[in-house]
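One chain of protein is taken out of this complex; the other chains stay put.
Let's turn to subunit A:
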Amino acid sequence: MTDEGKALPERGEAAGSPPGRGFPTGDLARISVFAALIAALGLPGALNVLGNAVPITLQTFGVMLAGAILGARRAALAIAVLLVLVAAGLPLLAGGRGGLGVFAGPSAGFLIGWLPGAAVTGWIVERGGRSPGIVRLLAACLTGGVAVVYLFGVPVQAALTGLPLGKAALLSSAFLIGDVIKAVLASIVVRGTQRAYPDAVPAVRIERLRVSGER
């Protein structure tokens, strides 16, 4: 799973960008704005979809959205940008968390896992061509946004705390149901968005950028 994530950049580059340059300006804007969207989903108040009673963070939901809409390579970069800003001390994570402490804390692996998680989500959606179906979107969100993130999060938590892997998994499983619900919602929302705005399908955008050539 992680190997797939690593093999992606070359593919994305070959398919998506004019030769000789990494990212067209339009991509930079999308990457920034999606990184900001993930940050904004962690802001208190404004975005509590289910009311203030349910203390869920929608940031992993944002990670899945970024993966499914930006595609593997751009989504990974959006997450990287967000994590760099967090490391610099900005309170961009849910609950106003930020700073280097989050990378030393028990959930560090889950944060790091966002990066390959978004990339894998994007990779699966990209394979779906011009109109990825709801089943593929759901599979992408579950694999990338949940499985891959936990794959990174649980071992890191075990290593940092000295708990055996099984115990750490048990400790994390409390969040599993919420994350699966977020994956289901994310795939529904991505499907709706891609119908309303076809350019939100990674394959469509890559194709359009190729046709419009190097501006």
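We adopt the following convention: a contact is a pair of C-beta atoms (placed from the backbone, for glycine too) under 8 Å apart; a residue touches a chain by one contact, two chains touch by 3 or more; residues count from 1.
The definition used in the following text is that contacts and distances are computed from a predicted model.
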item	value
The complex's invisible chain, by UniProt name, from "Phenol 2-monooxygenase P3 subunit", "ABC-2 type transport system permease protein", "YciI family protein" or "Cobalt transporter"	"Cobalt transporter"
Contact partner of the left-out chain, one of A:Ile112, A:Leu138, A:Ala169 or A:Leu185	A:Leu185
Per the touch definition above, residue among A:Leu100, A:Val135 or A:Leu176 touching the missing chain	A:Leu100
Residue of A:Ile31, A:Ala140 or A:Ala183 in touch with the missing chain, whole complex considered	A:Ile31
Residues of subunit A (touch criterion as defined above) contacting the omitted chain	9, 13, 17, 21-37, 39-40, 43, 46-47, 49-50, 65, 69, 77, 81-82, 84-85, 87-92, 95-106, 160-164, 167, 171, 185, 188-190, 192-193, 196-197, 199-200, 215
